[in-house]
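Of the protein chains in this complex, all but one are displayed in their positions.
Per-chain numbering from 1; labels A, B and C assigned in written order.
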Amino acid sequence: MEYTANELMIVNAARLLRDGDTVFVGVGVPNLACNLARRTHAPSLLMIYEAGVVGARPARLPLSIGDPTLVSGSALVCSMFDIFSLYLQRGNVDVGFLGGAQIDKYGNINATVVGEYGHPKVRLPGSGGSMEMAAWANRCYIMTPHQKRRFPEKVDFCTSAGFVSGHGERAAAGLRGKGPQAVVTDLGIMEPDETGEFVVTALHPGVLVEQLQANTGWDLRVAREVRVTAPPQEHELQILREELDPQGIYR
Amino acid sequence: MEYTANELMIVNAARLLRDGDTVFVGVGVPNLACNLARRTHAPSLLMIYEAGVVGARPARLPLSIGDPTLVSGSALVCSMFDIFSLYLQRGNVDVGFLGGAQIDKYGNINATVVGEYGHPKVRLPGSGGSMEMAAWANRCYIMTPHQKRRFPEKVDFCTSAGFVSGHGERAAAGLRGKGPQAVVTDLGIMEPDETGEFVVTALHPGVLVEQLQANTGWDLRVAREVRVTAPPQEHELQILREELDPQGIYR
Amino acid sequence: MTKLMSLHDAIKQYVEDGDCVYAAGFTHLIPFAAGHEIIRQGIKDLTLARATPDLIYDQMVAAGCARKVIFSYIGNPGVGSLRIIRAEVEAGGLEIEEYSHFGMISRLQAGASGLPFIPMNQTGACDLEQSNPNYKRVKDPYGGKDVVVLPPLHPDVAIVHVQRANDEGYAQIWGILGEQKEAAFAARHVIVTAEEIVPDEVIRSDPNRTLIPGFIVDAVCHVPYCSHPSYTQGYYDRDNVMYLAWDKISENPDEVKRYLDEWVYGVADRREYWEKLGKETHDRLKVRPRFSYPVDYGAY
Partner (left out) sequence: MTKLMSLHDAIKQYVEDGDCVYAAGFTHLIPFAAGHEIIRQGIKDLTLARATPDLIYDQMVAAGCARKVIFSYIGNPGVGSLRIIRAEVEAGGLEIEEYSHFGMISRLQAGASGLPFIPMNQTGACDLEQSNPNYKRVKDPYGGKDVVVLPPLHPDVAIVHVQRANDEGYAQIWGILGEQKEAAFAARHVIVTAEEIVPDEVIRSDPNRTLIPGFIVDAVCHVPYCSHPSYTQGYYDRDNVMYLAWDKISENPDEVKRYLDEWVYGVADRREYWEKLGKETHDRLKVRPRFSYPVDYGAY
């Protein structure tokens, strides 16, 4: 079966989730990945939204992270202060999904500015809750198309911390979470090595390491063993296309 | 009309309340004073309980500060953390009522121990919320029977701050509230002078200054002008006896 | 004592040139009607604070009401940029003060609690901390890592939209709570706008639902559909069509001017605005009921 680059990322991200995980969900592709996991191998996955919604069961695909469909029929709604303090800072969130305009070698993310902060070339939306999610969720995943401008050696501005400038810095700052555990792109998957540097650990079917290197801004290293991901399965694509995103907004 | 010592204190405390005041209420006599004020000159007095109840309209006289009758029909119920931070610490409470085993010359109160803290002769209940109420309510009133053992020159333990050891110390500690503004007893009323020391400012009908001195543990000073309080009025006593405390528990 | 007044009068009385305004609501309950009224009254030099400025601050900046924006996420949620604010920031025409979400609401929580600061654990992402001098660090006196702290935010005015309130300002909210309560307690003045003004007995039937006490509220305004194109849970849906449309409108200054002329300056108040939206939009945003199970407080 044919599939798009987005579908490939969504399916591979979904497979990283474990049954019983509490996931801090953003809208768009992470939302689809979580819902796909819930409908396949992780039926007790619990979705938490930074707007303060726990255990949402959206009846439709929400455009915004604060859509009313997330609230009706959810298990708990609390204030933003509570969601950030009692849930995220307290260590009650297993997984966070992150994205941004730039991701560097150590998994640091820039969602703030391209160029200088005081005189930005491009002003991006900024942190929202991603600074805290990256710090305190037990593990984070990053989803992004594989493009060279998105993968500089060092981000212009560190909106949310990966491994900062190498392993150990998270522990030194006392961060609760283990940091980004995988970057899922449309070409493959990168994971941190023992120094905190992201290296190629998996390729999607038919993709060559050289393609990743050509689309990455640093000298990309490759893990000793690189697996090839299983292609999106028919039932995964069916759920995505027929149940989760029937209008094909994120196809 | 005849009246008891308690009724005398309640009526005089009620008269100190202003219409529109938000009052942090304890049970017992302060509760009666507030309800009497509401039914006479201060119909929009708002009662707040440290249990987190705002705008209570108790249908019966509660034994405890957390009675269910305070909740049903009240305007707002919040957590204890909210009541202490958003209401009291933020400065949203006009009046607090305090009591204790000892009250000293500067209006400091001991509700913790008689004797040494580590080896108490008498262990009392402790602060509860009175430490914060004394600090942050805009003004406080103290109600207590006039007995020498209750009025030592200096409290054994300072559970809640009056003027500490003289005027200016409240400001030095940055306390929001103005501190205790009156001690209402069954003999008269004492108010702080410019040094923060409590002096006699009013006598109940038929009481002599000497009686107060005889029942006070420090060298009691008398204000230049001492008024005589108006005796409890018939309608005040009627409300107290017929509506608020028909069983006469606090008579 | 009733605090009921028209939204026009409430804005006139409580919002002044140069004020810091916090129009609360995380996606939900955003008081668009109040923002439009501020634009119509030509109020200037405002500092506009909100975790997510959303379309309403983009429109207020476009109309020239603001000199500064305080925020933690400056996007059109689920759509992309807030083009007008973004362009002003890139051109250096608008002062900004930026936080993460937790930082922003911690400032409100400190303000609401009367505290000089609120601590947060470190996040490892220090660039924002270094760009904004309000961020400071404090040593943990128990020997752990230093914490990051922020000072209180005390807006001059908080505007809070709610589902129902009584005429004294006791206000009940359900659905996404965002930072409504904290903004109200942190502010010097509070304007409550409500979908419904209800009898006192409705409020008192469920006191745990009340988030804002009347005695901190200055004005209560009955403004049905106040939050369109945002939404009010249980009353009408979010108008995603408008959120997508603004992305196009805001590409072009002429279109923006046309929009403001037609939908803000061209209507007297929210009632006219809502009527002008027309039946098709009304129908599209209609919501079928889904009621909560009642709870029993008991008659004590």
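Here, a residue touches a chain if its C-beta (ideal position, glycine included) is under 8 Å from a C-beta of that chain, and two chains touch if they have at least 3 such contacts.
None of the values given here were measured: they were computed from a predicted structure.
Of the options B:67, B:104 or B:245, the residue whose C-beta touches the omitted chain is B:67.
Across A:1, A:75, A:230 or A:249, the residue that sits in touch with the chain not pictured is A:75.
In the complete assembly, the contact with the undisplayed chain comes from C:202, out of C:96, C:202 or C:267. Check A:139, A:176, A:221 or A:251 against the missing chain and you find that the one touching it is A:176. Counting the whole complex, the residues of chain A in touch with the unshown chain are 22, 44, 46, 53-55, 57, 59-60, 67-69, 71-77, 85-86, 89-92, 136, 176. For chain C, the residues touching the chain absent from view are 114-121, 136-142, 144-145, 147, 149, 151, 163, 172, 174-175, 177, 202, 205-206, 208-209, 233-235, 237, 287-300. Hidden from this view is one chain, which touches chain B at 27-28, 50-53, 62-68, 70-73, 77-81, 84-85, 88-89, 108, 112, 117-123, 125-132, 134-136, 157-161, 164, 169-170, 173-176.
The rule we apply is simple: only the chains that are shown with their structure count from here on.
Taking chain B out of the picture, touching still joins the other chains into one piece. Ranked by number of C-beta pairs in contact, the top chain pair is A-C. Placing every chain at the mean of its C-alpha atoms, the farthest one from chain C is found to be B. The mean-CA centres of chain A and chain B are about 57 angstrom from one another, to the nearest whole unit.
Once the centre of each chain is set as its mean CA position, chain B and chain C turn out to be 40 Å apart. Averaged Cα coordinates give chain A a centre that lies 28 Å from the centre of chain C. In chain C, the residues that touch at least two other chains are 181.
Of all residues in chain A, none touches 2 or more other chains.
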